[in-house]
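Every protein chain of the complex appears in place save one, which is left out.
For reference, chains read A and B in written order, and residue numbers begin at 1 within each chain.
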Amino acid sequence: MTAYQITFYGIAALILVTGFLSVTTRKIFRSAIWLLLSLIGVAGLYFWMEVEFIAAVQIAVYVGGIVVLIIFAVFLTQQSGNEMPKAPPARTLFAVLSALFGMAFSIYIICNIKFPVRNEVLDASVSKIGTAMLHTGKDGYALPFEVVSILLLAAMVGCIVIAMKNPGEKIDEKIINHP
Amino acid sequence: MFLIKYIKEVFGAVKSLAIGMRRTLSYFVRPKEIITQQYPDERPVIAERFRGEVVLMHDENNEHACTGCTACELACPNGTIKIVTKFDTTPEGKKKKALDTFVYRLEMCTMCNLCVEACPTSAIKMDTAYEHSVFDRNKLTKKLNNEGSKIRSGVE
Partner (left out) sequence: MWSLNEIVKSTDLKLNELFKPGMVFFIEAIIVALLAISLFAILGLVLVLMERKVSSFMQVRLGPNRVGPKGMFQTVADTIKLIVKEGMTPDNADRFLFHLAPFLVMIVAMILLAPLPFANGFQIWDINIGVLFVSAVSSVSVIGILMAGWSSNNKYSLLGAMRSGAQIVSYELSAGFSILAIVILSGSLTFSDIIQSQANGWWLFKGHIPALIAFVIFIIAATAETNRAPFDMAEAESELTAGFHTEYSGMKFALFFLAEYVNVFIVCAIGATLFLGGWMPLHFGDNTTFNHVMDYIPGIVWFFGKTFFLIFIMMWFRWTFPRLRIDQLLNLEWKYLLPISLINLLLVTVVAISGWHF
């Protein structure tokens, strides 16, 4: 086994072990931290495949963005410091069954698809990705790119509408100054 | 209109921050103006009116002006001063009240100066000494009259 393969199995073990721990631990904050380590492991896998751009985006979006949001949500929940009660056996059983079913299904699909072997080196440079993103012809992603941007814009407008104060509604000054 | 106000605000903020930064930089580039006194090496200049401790003044003949009247003891708000008196016999054979020990507890003194003001014969005053640290707090209880000192003649 070469060092290349050992690295792969190491990263894969990290992802699986931390992923397993994140669903079995009974402290919710620890669960978020295990999820974080699992996502970092996925980023490591991308680095291993030498697609650095995807790896950096994985870290920036999932680790720096989503896990931080999850942690904030955990901080704001009540009694998040306590251990959660043990799940009833029936629920555990069904969870295990569904996980096993999902795993079997994925393995079945992976085994039945013939992955084509390509010899040319993958060019994952940033300029290539950028050009493909704005390309309208074949292998171009201009339409999905625009659709996603409109979706994000709609989400942003929605956030502003939710967060906006009603102009007619006045904040009670007394409450602010003398709580 | 809103935009002009916004831009004005930004420029005003940058300007005021620059003024503050110029002030600190002007201190930074002139290290000669440092006001720190390196205390054990450089002795600070102490004003005469500084109150460091109470002393009983003695002249060259080892004589003081304290009559043992305990006015200072009564004036002291904290019980810092304790006057122990004795009876001397004057040359005429009369018995006279005189000072035996002037006990002064520095640890309790607040330097309020009331004892000095109360003294009818101006025997005590405030001294400017300020290095009072000792390893044993018992040393802070001082006897202010010197060994063998007596009252100056003519002081009543």
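Heads up, the rule we're going with is that a contact is a pair of C-beta atoms (placed from the backbone, for glycine too) under 8 Å apart; a residue touches a chain by one contact, two chains touch by 3 or more.
What you see is a predicted model, and the numbers here were worked out from it, not measured in a lab.
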By the document's definition of touch, the residue of B:Lys8, B:Arg23 or B:Arg137 touching the omitted chain is B:Arg23
Residue list for subunit B contacting the dropped chain reads 10, 17, 20-21, 23-25, 27-28, 31, 33-36, 38
Even though one chain is not shown, subunit A touches it at residues 3, 27, 29-30, 33, 36, 40, 52-53, 56-57, 59-60, 63-65, 67-68, 71-72, 75, 81, 125-126
